[in-house]
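Apart from one protein chain that is not included, each protein chain of the complex appears where it belongs.
Coming up: subunit A.
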Amino acid sequence: MFTNAGTSSFTAFLSKVAPEMLPGRRPLPPGMAADMAPHATTIVAISAAGGVVMAGDRRATMGNLIAQRDIEKVHPADAYSLVGIAGTAGIGIELMRLFQVELEHYEKIEGAMLSLDGKANRLASMIRGNLGAAMQGLAVIPLFAGFDLAASDPAGAGRIFSFDVTGGPYEETGYDAIGSGSLFAKSALKKRFRAGLSIDDAVRLAVEALYDAADDDTATGGPDLTRRIYPVVMTATAEGTHRLTDAETAAIAESVVAGRMENPGG
């Protein structure tokens, strides 16, 4: 079975040999299922000079309950791109793992990476495969961002793609946010974003935007100073993807909180 399926796409291979491992291929009983599983919430992405920054809060909710305080929703998709997940946590994590394998698999089989647009299109078709579940309330919406190795100008190589339950991708200019707190995060980014930000400024801006989201959205978690749980912040640049250490995000989050002590509106 491993030698016959002649394709370089891992999901296409799975659909032949193990279709039950694809989230969209599982039969679902009728009815709404929206409140039965935890939901992951806000992710922001900002393009900066020489790359892109993505950050996500750490909260997962189930109705009015906090299901998890330290969930990680921003992950590297491959060496040069990042993916963040909002929506039904279980399916989101599964899709994200599948997407990581998809990219790595293509790279190993073909000996070359997919283009950034190719990766975004691939993710769009995987999201489209989950449409049936999405219509029953188990929607997953990713945010995809990466460093485009083929870009003529490295300063503008950080690109962001958003999606909806029917697929996409939609390329965003400058910044984007997804999840329940995205309305507030995007409003904050709208006023503060400037083209050509440095990576460090964009990281700070992302944490500020998440703070604004947590400020007005109960499903988004702010920096948890007592438990030392801070947002996950990742960058994708010419050097590859990088996750800021806990100490680094702690310093940024504490300085953002200190700023809000004086001016709660930022």
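What we mean here is this: a contact is a pair of C-beta atoms (placed from the backbone, for glycine too) under 8 Å apart; a residue touches a chain by one contact, two chains touch by 3 or more; residues count from 1.
Rule of thumb we're sticking to: contacts and distances are computed from a predicted model.
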Task: Hidden chain of the complex, named as in its UniProt record, picked from "Heme exporter protein B", "ABC transporter permease", "Transcriptional regulator" or "Proteasome subunit alpha" - done: "Proteasome subunit alpha"
TODO: With the full complex in mind, choose from A:Met36, A:Ile109 or A:Ala251 the residue touching the hidden chain.
DONE: A:Ile109
- [ ] Identify the residue among A:Ile46, A:Ala60 or A:Leu98 that touches the chain left out of the display.
- [x] A:Leu98
TODO: Write down which of A:Ala49, A:Ala79 or A:Val165 is the residue touching the left-out chain.
DONE: A:Ala79
Task: Interface with the undisplayed chain - residues on subunit A - done: 2-3, 5, 10, 13-14, 17-18, 21, 79, 97-98, 101, 104-105, 107-109, 111-113, 149-150, 239-240, 242
